[in-house]
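One protein chain omitted, others in place.
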Amino acid sequence: MVSTEAATAVMKRPYEVEDGLVRLRAGRCPACNAVYCPARLVCDGCGHRGLEEILLAPRGKIYTFTTVHQSTPEFQTPYHLCYVDFDEQVRVMLPAAGEERPRIGEDVEIVLGTGPRLVGTEPEEGPHALMVAGSATGRGEEDV
Amino acid sequence: MVSTEAATAVMKRPYEVEDGLVRLRAGRCPACNAVYCPARLVCDGCGHRGLEEILLAPRGKIYTFTTVHQSTPEFQTPYHLCYVDFDEQVRVMLPAAGEERPRIGEDVEIVLGTGPRLVGTEPEEGPHALMVAGSATGRGEEDV
Amino acid sequence: MSDVYVVGAGMTPFGKHPDKTAAELGAAAVLEALDDAGVSLGDIEAAWVGSVFQGMAMGQRALGEGGISGIPITNVENACSSGSTAIWGAAMSIKAGAYDVVLALGVEHLTGAFRGAFTPDESDVEAQRGLTMPAVYAMRAQRHFAQYGTTSEQLAAISAKNKRNAVANPLAQFKKPVSVDEVLASRMIADPLHLQECAPVSDGAAAVVLASRRKRAALGGSRAVRLAASALKSGRAEVGLKDMTVEDLTWRAAEEAYERSGIGPSDIRFAEVHDCFSIAEALRVEGLGLFPHGEYPARVVKGEADLDGRLPVNGSGGLLGKGHPLGATGVAQVVEVVRQLRGEAGPRQIPGARVGLAHCRGGKAQGVEGTACTVNILTV
Partner (left out) sequence: MSDVYVVGAGMTPFGKHPDKTAAELGAAAVLEALDDAGVSLGDIEAAWVGSVFQGMAMGQRALGEGGISGIPITNVENACSSGSTAIWGAAMSIKAGAYDVVLALGVEHLTGAFRGAFTPDESDVEAQRGLTMPAVYAMRAQRHFAQYGTTSEQLAAISAKNKRNAVANPLAQFKKPVSVDEVLASRMIADPLHLQECAPVSDGAAAVVLASRRKRAALGGSRAVRLAASALKSGRAEVGLKDMTVEDLTWRAAEEAYERSGIGPSDIRFAEVHDCFSIAEALRVEGLGLFPHGEYPARVVKGEADLDGRLPVNGSGGLLGKGHPLGATGVAQVVEVVRQLRGEAGPRQIPGARVGLAHCRGGKAQGVEGTACTVNILTV
């Protein structure tokens, strides 16, 4: 069997908080620098086995977004979702905090919030929901 | 599309009660006389489409049996199951009423009982569970 | 590898069938396909059966209901491409010379089995964070808007076209036309996609009988359609920051089908594509190389994809108009192409339809662009 490091990483909390900034845990290929979030066992690009764990920047840019009005029974609608691009050249889907509609190109930071999930329907990743908030638009810690 | 008669038959109660006797609904192939319980759209043996509905004899003979001590959460264990052979040359799986262990070769009649299902976990076939009871062994209406 | 022919096709009406089981729907489609092919139950040597949410042994249950048992049966799942993956597998067995007559069935009974929006598998981190399939396509639509100036009215025109086509299809779930205004007035599901831009919850089944050249000849085969190519691909890993309006997965499946068949995009006379959402149809036909990238929604408004347009798309009504019983969809697309190629499509017949393409793309799996995509090219 291959190393279980990446496997263990998946079970860990998917982020770290440093100096009040929330940073996503990801995996970088030491051979070709491809970044995966979440990490995986093997690099798809070059086949290297075993990625090194990195933390993404605490801020990214909204690539695209939507407002979800119909979802599964676990979620309280409406809620915003975004794909966020990070400087590490990786894209991550995250809910957006606050009521204001996200904008393509908007700079956002990662925050911990309640997320759109209803109480009692927590996913494996833990009690805090990762979200993004754009301070320029009024979305921020106070909204989550 | 083929006739929906057989389809409708599946949704109906899977038995009839005549003169206090419980008779299973089945399908017989008008071309080759093969009997299926429950019925199906097409005869497997000869390919004839559309079986005629028949009612099986109210009594059969136990081909084999077991006592189930572990089941899914919907069922109260232990309970007895049997494969019962009918004169119409068809074998049907049914629970056995009463506490006594069934016997291979035993003559049994079909009765309506509570079945091994827990309250609130009824299958599509309705509120009455089909079971078999062997009057010779003390299993009978009074036990179900 | 020997040629593969579609010698029989059948499908149930798509829609709500609360009084029927999945097995009964599957059996009905199979029997119609067998009759259409002029083969009997005993001629079927093996079967591939696609479904998504039907539990274990769907194929054995459906074929058993229909009087077929004992043969090799493979149940396949590739999200919404399950049925077309069944066709791909069935065709492979004929190319292998293993069988002369095989069956591909797609079946799904979703009525009562489904709550809320369709999502990626629950093991998926994105699904756990709230991602739904409408949301995936809504976010891709927002990019199409931003990059190409596409508008909600243009996307609504795609839905209106397909629902209009469905009216001419007696097997379709939707029976009446819906205007662009009505599409835009329906409730929002995931911004900018309205209810009438999302494929409905449906029950149904579709089946095709495939045969080798030898068996096709024995059958007479004047109505047989040639499966010129069947290609299956899965999504590539999402590495880096890609343009989400580009369908790499669709293009790679199409590329293989074009190469193997010697038939290019400009040869395609009509297409059935996987329009699970209005925007999806645009992404598909642009990914297939049938329309210039970024231009499809505007061209739909001009009528280019209408039944009498330059390249009719989803003349059957598509998923938006005909319905979308997941596992059945990919087979139903091929059934439609076959009927068009035979000239049996009635009021929705496309004149001179001699080369058709069926595209089916399903799902989203963690970290890859999509679960699977098939492209089948058929000719007479």
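Structure notes:
By written order: A, B and C. Residues from 1 in each chain.
Assume contacts are C-beta pairs under 8 Å (C-beta built on N, C-alpha and C of every residue); 3 or more make two chains touch, one makes a residue touch a chain.
Everything quoted here is computed from the prediction, not taken from an experiment.
The undisplayed chain touches these shown chains across the complete complex, A, B, C. The chain that is not drawn here is touched, among residues A:40, A:69 or A:91, by A:40.
Touch with the chain omitted from the figure is made, among C:129, C:194 or C:252, by C:252. Touching the missing chain, out of B:17, B:57 or B:93, is residue B:93. Where chain B meets the chain that is not shown, the touching residues are 14, 34-36, 38, 40, 44-45, 63-73, 75, 79, 81-83, 85, 89-91, 93-95, 101, 104, 115-117, 123-125, 129-130.
One chain is missing from the display, and on chain C it is touched by residues 1, 21-23, 52, 55-57, 59-61, 63-64, 67, 69-79, 85, 88-89, 92-93, 95-98, 120-123, 232-237, 252, 363, 365-368, 371-372. With the whole complex as reference, residues 1-2, 4, 6-8, 10-11, 40-44, 47, 49 of chain A touch the missing chain.
The rule is short, and it goes like this: only the chains that are shown with their structure count from here on.
The interface with the greater number of C-beta contacts, when B-C is set against A-C, is A-C.
Taking each chain's centre as the average of its CA atoms, chain A and chain B sit 54 Å apart.
Separating the CA-averaged centres of chain B and chain C is a span of 40 Å. The geometric centre of chain A is 33 Å away from that of chain C, both derived from CA atoms. The multi-chain contact residues of chain B, meaning those touching 2 or more other chains, do not exist; every residue touches at most one other chain.
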